[in-house]
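Here the complex is missing a single protein chain, while all its other protein chains stay put.
Right, subunit A next:
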Amino acid sequence: MNRLLSNVVGSFVEAWQELRIHKTRVMLSLIGVAVAVCAITTVVGLGAVAQQALQEQNEQQGGRAATLSLYVAKYDGTPVDAEVMEELWTTTLDRYGIDYASRVVNSSQTVQFADGAVPVRVTAVDQPYGTMHRVRLTEGDWFGATDADRLAPAVLVNQVFYDRLGQPDLATHPTTTLLGDRPTTAVITGVYPVSTWDTEPAMYLLADTLAGLSSPEQQAANGVVPNYEMWVPAGLSEELTKAIQRDFTAAIGSGTNVSVSRQDYAAFNEDPFGSIKLLVAGVAGLVLLLGALGLVNIALVTLKQRIREIGVRRSFGATAGRVFFSVMMESIVATLVAGVVGVIGAVLIVTNPMLQGFISQGAVTDFPPFPVEAAILGLVCATVVGALAGLLPALVAVRVKVIDAIRY
């Protein structure tokens, strides 16, 4: 134990001395490793931001895992009676104990702006939709339980819409006029962010609000058929899909198309980010390999100059194992330091707001912190590269003929 401890400490001391003395060589060889580790950590770190962006976008579009989508329409194109559907929908939710469910109607609503009436994309939903699609607001709050009872309906507008209004303070209860059969004044209660490429105004309404804005005939004429979404446990999704399909088909009867399917991103692939991860890992691995090759190269060249020193150490009792370990240690200590530098660089790069904005394209509301696994991966890679790059020189060092090395 005592021998092991003094051997390990001794090797560290030797490695540190060696690094201190050959600063320039070490710096040169480590620049490659530091850059490689920085690259691999940055790529993994940015991968996490990109993944978050992708996931948020997917969740906003398709809902969280597992979101079931129910679509019912008659084969002749006429809508199913709204009351029947309403009844069936409520019963189904009760029967299966589904708490998070929402009707989703995509429609268009003319809105009066200062510069004229403009058609605005509307997504009419129920209150749980905000949680199901992880909708985040930059200002105000998502629909509350009492919003359905408002006399002036609540409306959530996107940033483009809000900018167009001149960004009024929400505390002053700004209003907007929804035109149509029954022009209505709505109160803006929240603002949600948009991607940088999204330049059109849009808004969320409660489904009941939308129904009140135009007559059922008008809606039918517009071809508005609601979609029904349910957020269910992923493990139960298949059973529920079958059960709900069966229930609706039985209740509505023939001549109707009932379709229940998963629509969230996780439904399409086991690991939707697998291919991205693979690509990132491949590129990073290649970068690291190049760094390692540079390190081995420099280590081997400089070893020639160190043969005498190794001979001297051997003559003073350094065992072959000790020489091997010391040379190896030197490589590992050096690459570990380079790894730390690389990781720090990567953290600075990844958390840079400009870069984050570029990667996320405004689609990420919730920036993940710098992923710890990326930092650990960087350090592990540095250590492994150090060990691998140290292996060859260490093997050469062990084979040094002591007296020849000293006397040559």
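Definition applied: a contact is a pair of C-beta atoms (placed from the backbone, for glycine too) under 8 Å apart; a residue touches a chain by one contact, two chains touch by 3 or more; residues count from 1.
Going forward, contacts and distances are computed from a predicted model.
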{"item": "Hidden chain of the complex, named as in its UniProt record, picked from \"NADH-quinone oxidoreductase subunit I\", \"RNA polymerase sigma-70 factor (ECF subfamily)\", \"Aminotransferase\" or \"ABC transporter ATP-binding protein\"", "value": "\"ABC transporter ATP-binding protein\""}
{"item": "Omitted-chain contact residue, chosen from A:T90, A:T185, A:S315 or A:N352", "value": "A:S315"}
{"item": "For subunit A, residues in touch with the removed chain", "value": "2-3, 6, 9-10, 13-14, 17, 20-22, 308-309, 311-322, 402-404, 406-407"}
